[in-house]
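Showing just some of the chains, left in place.
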């Protein structure tokens, strides 16, 4: 077979390539289930740390609950973002993407999507429990979840940019946080604001719309930017 | 005694003995629990201030107790495995962890369920509650570490180190939390349970705790047998067993 | 085999500085169908650098690379789809099995079936590693799995950086054999290696760097 003439080949469509990458990343994560759990547990832990560091009256807790929730979400997304491209760039897989002839933007989009499914979504799903532990009323839960869903997804895309920019820097993780955090400020403000309103029992439509529009912006621009950054990072 | 200990520690031997013991444990546990449930849910009178809500104690207190008991068991087994290089001990520790975690979880959930009627909230940052929660994290850490190392020997030893460090830390956590909590004014119902628990309530509770313990041993034995099979899969005695 | 026609891959007067070292000093090359260009030279001569420039992973300060006469600016799909690069490090995921790695890395370029993948692993005599996580594979086994990616890519141009590293004699022959097969099918190859290349089929030209 090594020397036989090749049969006609069927090149891979970009979409198929994207799907392949998506599937592979999910598979890769499942190989080590605990890694999927990690950002989740981190989120839960940070939210547990706070009450420990504060005096444990529920009333006061409820005031800071939105802040705690969102800062925790922000941090764990940032940490997770670190792993988005690291292994790929370390073992040279990233070069292979660039050389694969597939649109890098699309590949990165797929990667980011997989990444959110694996790190952001679980966090959103657990948030009601955490919110209750922080003394939020049951009425506020849906708003909080929606807000976090929009926020974490946007964060994943921001994280992609940061990860792309820090390719090849050992110990990039903290540097990455530095790059992304400023971009994430608006998210944090609107997000915690929405949670605050929800807990106070008022309508949080305003901040949620703002979050949504930020998400749209991120989805359209981030993969392009990240792709460019990757190209730069390689040479 | 010592020789007997070593004999037991040899996988094939243990496998056989455990196989024999399990059903006994299983049935006694079942009997005790059923009896305790009957005593607790039917015979015992409703609590004069909590009404029937107090009956959760029959699940809650035993699971909480087990959560602590199992962690210690796990750490001791791990230490034995590390010091005397005894594979079986590692197997025990490995099998104990998930059981302990689920008991901890049960304690948390039942506690939370109880908290709702009692304190009007699912959760308060009370000393005991908090340390129980942290205990759950310790279990998770142990399981996560074990799961992320595929080489068995290494996983055994590394997680053993963690378990031991953890058990040193448990009392520290416990007292720090109490201290932290009591520094503030008694925020909520810190002292748990009904005032003076009457014997008609106490006896079933004790039976329940005993039942849970024996149940734990039954589960542990079966799980360890599974572990042993997995670990010794290419050892001679299993092949023979398979042929036979 | 005579090298007829115009060269497919050409590079003209490439200059590359790394730090203050002038690594590539006006390197030109031309590769025809069925030709393997064997880049050799002492350590640090610039072989890897040259290969990376040709792949478009490293921009040369001067000079240009052309494919079918069309200058290549940065890896564009048309050129990239024709090129398979094996670097010093095998781009394998330690947590995925050899098969999963290939399923993905080959799949990125073309539709491929597991049977085909397994067949190739068998040809390279690493079938027993197909379902092991690459982390646990030996250096040479990893190298072979990485080579399988290239052999399966069906690309016209193979760019291999020291493909024989860590390989035992037997598998070195296998690779050489695969290479000559590729050339006989009209493929091109650009190979950096310290050992001499003696292929059954195909023409080997040597390019020395100093």
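Letters A, B and C name the chains as they come in the text, with residue numbers starting at 1 for each one.
Quick note on the criterion: contacts are C-beta pairs under 8 Å (C-beta built on N, C-alpha and C of every residue); 3 or more make two chains touch, one makes a residue touch a chain.
Just so we're clear, the structure is a prediction, and the values are computed from it rather than from any experiment.
**Student:** Express the subunit copy numbers of the entire complex in terms of the labels on the chains shown.
**Tutor:** Across the whole complex, the chain formula reads A x2, B x1, C x2.
The criterion applied here is as follows: only the chains that are shown with their structure count from here on.
**Student:** Per-chain C-alpha centres versus the global one: which chain is nearest?
**Tutor:** Central chain is A.
**Student:** Determine the centre-to-centre distance between chain A and chain C, using the mean Cα coordinates as centres, and give it in whole Å.
**Tutor:** The computed centroid separation for chain A versus chain C comes out at 36 Å.
**Student:** Mind checking the centre-to-centre distance between chain B and chain C? Centres are C-alpha means, answer in whole Å.
**Tutor:** 57
**Student:** Listing for chain C: what residues touch at least two other chains?
**Tutor:** Within chain C, the residues that touch at least two other chains are 133.
**Student:** What parts of chain B, by residue number, touch at least two of the other chains?
**Tutor:** Residues of chain B never touch two or more of the other chains.
**Student:** Considering the complex alone, what residue numbers of chain A touch chain C?
**Tutor:** These residues of chain A touch chain C: 1-6, 9-12, 16-17, 20-21, 24, 27-28, 31-32, 87, 91-93, 95-103, 231, 234-235.
**Student:** Would you tell me which residues of chain C are touching chain A in their complex?
**Tutor:** 52, 55, 57-59, 74-75, 77-78, 80-81, 83-85, 87, 89-96, 100, 104-105, 107-111, 119-120, 123, 133, 151, 154, 174, 177-178, 180-181, 184-185
**Student:** For chain A, which residues count as touching chain B in their complex?
**Tutor:** Chain A reaches chain B through residues 32-35, 37-38, 41, 45, 48, 51-52, 55-58, 61, 132-133, 135.
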